[in-house]
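Every protein chain but one is kept in place in this view of the complex.
Should a chain be cited, it is by its letter among A, B and C, assigned in written order, with residues numbered from 1 in that chain.
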Amino acid sequence: MTISAERPLKIAPEDALSHAHPHRTSWTERPGWLSQHLGTAIIGGILGYVFGHWLGNYITGAYPYNANSGQNSSADALALIFGVVGWLLGIGAFNYPLAKMIGREPKHEVPVEGWTKYFRYTLDHKVVGKQYIVGVLLFLFTGGLLAMAIRTELLNPTTHVFGPGTYIEIVSEHGTIMMMMATSVIIGPIGNYFVPLMIGSRRMAFPRIEAFSFWIFIAGYAVIFSALPYGGFPTGWTGYAPLQTQAGPGMISYLLGFAVIGLGMMAAGFNIAATIINYRAPGMSWSRLPIFVWAVLATAALLTLATPTLFAAGLFGVLDKTVQTAFYVTEHGGSSYLWQNLFWFFGHPEVYIMALPGFGVVAEIMPVFTRKPLFAYKIAAAGMIGVALLSFFVWQHHLFQSGINPDMRPLFMLTTELISLPTGFIFLVGMGTLYRAKIRFEVPMLFALAVFFNFLIGGVTGVFLSDVPVNVTVHGGFFVLSHFHYTIMGGLLFAFMAGLYYWLPKMTGKMMNKKLGLWHFWTMFIFFNLTFFPMFIIGLLGQPRRVFTYAKNLQTLNDFSSISAFLLGFSFLIFFANLMWSMYIKPTPAPANPWDSLGLEWQTANPVPLYNFERIPVIMTDPYHYSEEGAPSVADLGVGVKSPVSSGAKPAKS
Amino acid sequence: MSDTSKNSQEITETPEEIEYELRGQIGSIWSGGRLFIGMYAFLLASLAFAYFYLRAANNGLLWRPHNVTAPTAYGWTIYSLCLLTALLAIFGERRLRRGSVADWQVAGWIGVACGLGALGAQIWEFTAVPFYPGSSGYASTFIGWSVINIGTIVVGTYWLETSLARSLRMQRESTSPKPELAMDASARLFRANVSSMTYFWGFVAISGALFLAMFYLL
Amino acid sequence: MSMGGRLVTVIAAFVVAVALVVAGVAVFLKPGVPGGVVNFTKAQPVGSPVNLTVQTVGAIGFGAHPTWVSYLVKDPEGKWIHDTTWELPAHTMIHMTVYQYDSGSPLRNQEWGQVQGTIGDTATLNGKSYTVYNSYTGNGVGHTFAVPSLNLSVPLIGIDGNATNPCNAAPCHTNYAHNVIKFSFMTPGAGNYSWQCFVPCGLGYLYGNGGPMSTQNYMGGFLQVVAQ
Partner (left out) sequence: MTTEHTTQTEPRHLRRIGIIWIVASIIGDLLYWFLVGPHVPPGRMTSSATSDQLDFNILMELALPVLFGIWVFFGYCFVTWRSKRRGVAEPTGGAAARSNLRAQVWWIAVSSILVLFLAGFGTIELIAGDGSGGGEGPNPVWEPTGAVQAETAALTSSASWTPGTNHVLVVQVIAQQWKFTYRYPQFGGFESPQLVLPDNTSIAFNVTSLDVIHSFWAYQLEVKADANPQENNVAFTTTNQLGNFTVRCSELCGLWHGAMYNYGKVVSTSAFQNWATTTESANAANTKDLAPFAWTYVPDANGAAGGYYPDGTVTPYSPVETYGAKQPAS
């Protein structure tokens, strides 16, 4: 049935080249027991680790500083590097890059059917999206348990559950794991799964790079987790040098962990940016792009451009700890300020890498549940781009009290406060969309609205932090800690939950249970605020971050915060129960378009076929024409059905 | 139910769709190549920032005691080889576009040899460096530059080599004399890739000149 | 699989996860005091002075970090124990004896060459009393015993770095080269008071403050002062 110019499409959609050589050789065909999957990756990782450790000790074991300190950073670093390489070899990430060296084209992949594809180097962006859900939840729950440990220690100002060293280890590990999770929590699952669907594409631009970004993300988990058996690292997630240079072997896990995660971030951003630029369906002009895609595009730009700085900073740190360069050691011609500058030059865009996808999810969801078009679409898109651009020019506000370029503080105060303008656009968009709407308080909508509540507090306190005089009190204390939990957890994580409740029906064909969802929302919202709002006061009353002892008069507030934190942890158990119950134990089939959305992603068949769209859709207009008579349909799907035109607030079908 | 492949019936793509996707793919290679240069620019800019930051700070008067310099002969050798590779790649790509596949092949493989030579020299230079890595800010940033440059040369040479290997295999698998210049999907993608690769080498040549000046000449 | 089966599967997986977490906490995070607490309040008449005897050794010679410098303490039964959290009675005189088996170096900050916070702001070195020790001279200072929150700090003068019989594995006996430093101090009210060393003695770590200096149970711990 294949005509010369046409090709059968029951193949992996990424394999656009395969039709060029129908008579391909059998170089990729292997017996089943040689197939690559999570198991071979683990074996490869272990072998690489052992080899690297042996190699490092063989080369540098006799050096005096290694013998004296009883630790060999070179061996630890090589072990982790080879471990990651072995892991990637094991999963099959290098198959194509190596085959390329003898001129091979991408191999003809017969898509694996069944559950095993989730444990392989799978090139379908929808599989990668689901893999990412499990991946980020792994990070999230690990970090969350560590948060519980932190709050347990802080129950009492002087009696210690953990020793001071273990406490710092927990704090550092919590911060780092959560930061790593937050870089990918929306981009990974929702971005990878839905960006092609939203722009009317059948595929991602670079599916191998996409799969690479996921599998190295998981390798990053192993690397950063390895800090715990190594005894942890004492620097917090910011890894300030020269404490970093002084620290024990766990520091190597931190530096390489961020480098590995950074590679994944760059890969993910690279692939997503190329996809959005090049794979938009006909008619999907920039002004018709769903707002979530704008957010993801801005994020992808930050991921690709800011992360190399982190990579370089980490490389210098590893060199300081292994071959004893002195990038960060002032006495030897380096500078302790250098790390702070490099780290925060990455670190502040990183903050918006976390915030922007959340804004995107919220703005994408609002019109659906208000049955109104997105208000001020252009302002929203401009806000995302504005935030992304400005975020490169604010990093020194983390260093107001450091003594670095003190005369530049007014400038950075100005740029930092200016960034609240494009951020404020998101609020204008939300308010305009709610006005004269018909609001359905479904679970995703509740989470989206909670983002506005939490992020408002986070954003306003951000202005306090940017004010240099006020910053003297609040810098380095619980105030700033509470501020960024309000933006990252209150903003990003709530948006992630909104996105998950909203899009899981499309991803899995199953509805999340609404009653459990409401329980989850209310417990999470209430206890999140009860946990973190007291921390503003704790911070103003003078408690620095990352301390295992604090003033006795702050115990009441700390205990209140701790107990709320445990209940917040409990709300995640409700979420977990809901996820298991609704997705696995007793699934309820979801309607094709449960929220009655106009979004293109809801117009494909359900479950989404491998090739996403039977015909490449032709986009007629943006997907926000709610409650509009005579509005054009969003897209011509080319299969005799036009996508529906929504005219009003139909009740939810669930 | 969530298993997406079960919902994928046999369908056929129209020629328009194939062309549309192909253009997307070519565009991705094109914009991906430029984006990659952007990423690399930020990586190198971080190193340059470290260099100038430590140079300006001159902490403990240890930016560069006694004006120590890495072996200049190595520096010139490495850079000349990189520049040569870049020029050969650019020359080869231009010849390829004009239809001279043989010139592209010859220039390219000489370029690969030069790249490997640069890699070897860059690694071997460690044995000839007259200072200890932690002895000064200059020494530290120099080691950092060496490591990053090893990465750069590996990436660039790999990219050049894979392009050439692809070209060879196309010739072997095709009956037409110059399959690289054909209008089929494979050839168009190939040419987009070669174009991005030469841009990257051009970037390596220009940035390399800056770092040559910073580390060996200034 | 039936719904009940799936439910059981999830619960079983959850139980396994909880077990893994508990094991992870127990193995890697180790709640409680590392090493344990040596109790000096038992078998001690209320109010009578406590004799606290410790030794410092350049390389402990056993355990996970045999090359690390460490403190050891003599428990009330007279046994040397590798443990740095000591339970002491409140408002009580402590007579402290330090057997110093480690060689010295200049202090990073000569401020710690001053005996501070002991009774009479003085200590004795091999029977000779001293209040200030210039660490740039002589054998230098091996360690300091310091309780920062009590402003207590005593420089422990190092042994001759070229001594023929240095002790290389704990516990050391007095036939190895050593100094004996004695001083007394009063414990404050009940509470946990951290103590540490201010000599950069973590060899092979930047500024000498990594490794043993940054690990409880080696060069730092707590005075757990309890009301009697």
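A few comments on the model shown:
Everything that follows uses one rule, which is that a contact is a pair of C-beta atoms (placed from the backbone, for glycine too) under 8 Å apart; a residue touches a chain by one contact, two chains touch by 3 or more.
Quick caveat: nothing in here was measured; it's all calculated off a predicted structure.
Put simply, the hidden chain is in touch with A, B, C once you look at the whole complex. The residue from A:246, A:341 or A:513 that touches the chain not shown here is A:246. From the options A:487, A:549 or A:564, the residue with contact to the chain not on display is A:549.
If you put the hidden chain back, the residue from C:72, C:206 or C:225 that touches it is C:206.
Interface residues of subunit C with the unshown chain, by the touch rule above, are 105-111, 113-114, 116, 131-132, 134-136, 140, 146, 148-149, 151, 153, 194, 196, 198, 200, 202-210, 213-216, 220. Subunit A residues in contact with the hidden partner, per the touch definition given at the top, are 64-65, 68, 164-165, 167-168, 234-236, 238, 240, 242-243, 245-247, 324, 326, 329-332, 336-337, 370-379, 399-407, 409-410, 413-414, 417-418, 420-421, 424-425, 427-428, 431-432, 434-441, 449, 452-453, 456-457, 460, 463-464, 466-473, 475-477, 540-542, 544-551, 624-629, 631, 648-649, 651.
One chain is missing from the display, and on subunit B it is touched by residues 59-62, 65-66, 68, 130-132, 134-136.
Just so we're on the same page, only the chains that are shown with their structure count from here on.
Between the Cα centres of subunit A and subunit B there is a gap of 29 Å.
Separating the centre of subunit B from that of subunit C, both taken as means of CA atoms, is a distance of 55 Å.
Residue positions of subunit B in touch with at least two other chains are not found.
Subunit A has residues 329 in contact with two or more other chains.
Listing the residues of subunit C that touch subunit A in their complex gives 3, 6-7, 10, 21, 24-25, 27-34, 65-68, 191-192, 194, 202-207, 209-211, 214-216.
Those residues of subunit A that touch subunit C in the shared complex are 64-71, 145, 149, 158-166, 169-170, 228-229, 231, 234, 242, 245-248, 329, 549, 580, 584-586.
On the subunit B side of its complex with subunit A, the touching residues are 1-15, 17-18, 20-25, 27-28, 31-32, 35-36, 38-40, 42-43, 45-47, 49-50, 53-54, 57-60, 62-64, 132-141, 143-144, 147-148, 158, 161-162, 165-170, 173, 184-186, 189.
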